[in-house]
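This is the structure I want to talk about, given as structure tokens.
Selected chains from the complex are presented in situ; the others are not included.
When the chains are written out, they are named A and B in that same order, and each has its own residue count from 1.
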Amino acid sequence: MEEIQEELNRRRPGQSKVSTPRDESDTVEIYSGIFEGKTTGTPIMMMVFNKSQMSRDYDAVKNLFRPGHADFTYFSKYGIRDHRGGGGRSSARETIGRVCAGAIAKKILARSGIEIKAYVTQVGPHKADKRDLSVIEENIIRTCDLDAAVKMEEYILEAKEAGDSVGAIVEVVVSGVPVGVGEPVFDRLNAKLAHAILSIPAVKGIEFGSGFEAALMRGSEHNDEVTKYGFLSNNAGGTLGGMASSQDIVFRFVVKPASSITVPKKKGWISTGMKRLS
Amino acid sequence: MEEIQEELNRRRPGQSKVSTPRDESDTVEIYSGIFEGKTTGTPIMMMVFNKSQMSRDYDAVKNLFRPGHADFTYFSKYGIRDHRGGGGRSSARETIGRVCAGAIAKKILARSGIEIKAYVTQVGPHKADKRDLSVIEENIIRTCDLDAAVKMEEYILEAKEAGDSVGAIVEVVVSGVPVGVGEPVFDRLNAKLAHAILSIPAVKGIEFGSGFEAALMRGSEHNDEVTKYGFLSNNAGGTLGGMASSQDIVFRFVVKPASSITVPKKKGWISTGMKRLS
């Protein structure tokens, strides 16, 4: 439970000046599946109650469809609206469940020598030039370049003061995946990972290895040469034919700027940043 | 059957000087599910026999793991190798099935007013500046900009003469999707589409709407304003909270340069472009 809580604390908004000001104190409780500190095979049910978000926080948006939010699509699909918390499942709080489950998955994968590292590589125009994974937990941006971290933080605070939000790119490296993980044709490893990552709120794209840069490359550049010492490059991002190749799985995904802002978009935009639907 | 065949003919390699030189004449036959020209509800079985590819074409690669190919991962996973056709399911010929099924899906979607357009927007460094969808079938590149088409063709032929291959970006626009298509949380429309697209051989990335550019934008720019005339922009690429928003679904994906090349990658690379695994 402590390990799960630790991951939840890393996720929690309000932990620093760069994140959303909502102070969500999320505490996990386990209801089933664990007996005397061990899993029993029974599904593990974890519960994190929402203590800080009062329904009245959202009363202002009760009759509004906020731009960039899911208010409009949820209402269109279900014909009913629970305006508390932006529809529930479309709220970023939804990721609490993923963090809890992920904390357990991480422990299981670690036993097979599989390790997952994720870090910010771009915030607005500021890119990480280095890949120093040792500093990720040392800066509040969780980037892999301390110099870039300073600029990223300034950029975020500036936007925040203006009532605005910023976009970012995150890179993920998974090491230790055995050769052959992934299925031919429809369930290629890339396809399943893309499915998972694109299901996270606000993620708008994913690329593996050289990614979109591959459009500029030739086959002779992109093909990763194999020698007796192993692969000499990793343009493929760790898969061949949709299966893990024994190289690190490397991918990046882009997170759009948060929709919840207070700044007007342009002249005529109402100041709450929302608009009543006809 | 004619409509399916027409789509197959569009896919077929060997139809022009810019594509792979293999001349694959693919003819579809329907074995079940159709009675007197109509579907009966029974699964439709379609068969396209491989007429032109003789096993001996691949005898040269029998004991080689070609870089960028799935030879290595398939062999590692299954411990057996059918070297004819690169393992079968990892061959690009696999997409024949998708084209056949897609031709039927297209007819069904058309009845609901849903239309899918796909076209090349970048080949190597050459980007389409226009989005003239009326010219797509007029040029062999199937791009949306005839000026760019000339440069793209030159670029491809140049690489081809050098025994090399090129990368490209394809854009897809799906219009007419009703509001609400897609599921909350794990099966968001973006996630399902990413799963599908990333399962196509050689695709290494996907982005929706503004895609990776969103990293550079602020929330006030990226949020698509809604007025009584509808949305004023489409940075989201047609979804809100993972569901279709009634706007066009817009995404792009990158195709890495084909792995099957004859050029050496660099000094010391053996000229067949393949390498025997230790």
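Note that a contact is a pair of C-beta atoms (placed from the backbone, for glycine too) under 8 Å apart; a residue touches a chain by one contact, two chains touch by 3 or more.
In this text, all values refer to a predicted model and were calculated from it rather than measured experimentally.
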item	value
Number of copies constituting the complete assembly, 2 shown	4
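Quick note on the criterion: only the chains that are shown with their structure count from here on.
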item	value
Rounded Å distance between chain A and chain B, as computed from the means of their C-alpha atoms	27
Complex interface listing, chain B residues touching chain A	65, 67-74, 76-77, 87, 89-90, 94, 122-125, 159, 164-169, 179-180, 182, 184-188, 190-199, 201, 203-212, 214-228, 235-237, 239-246, 254-261, 263-266, 269, 273, 275, 277-278
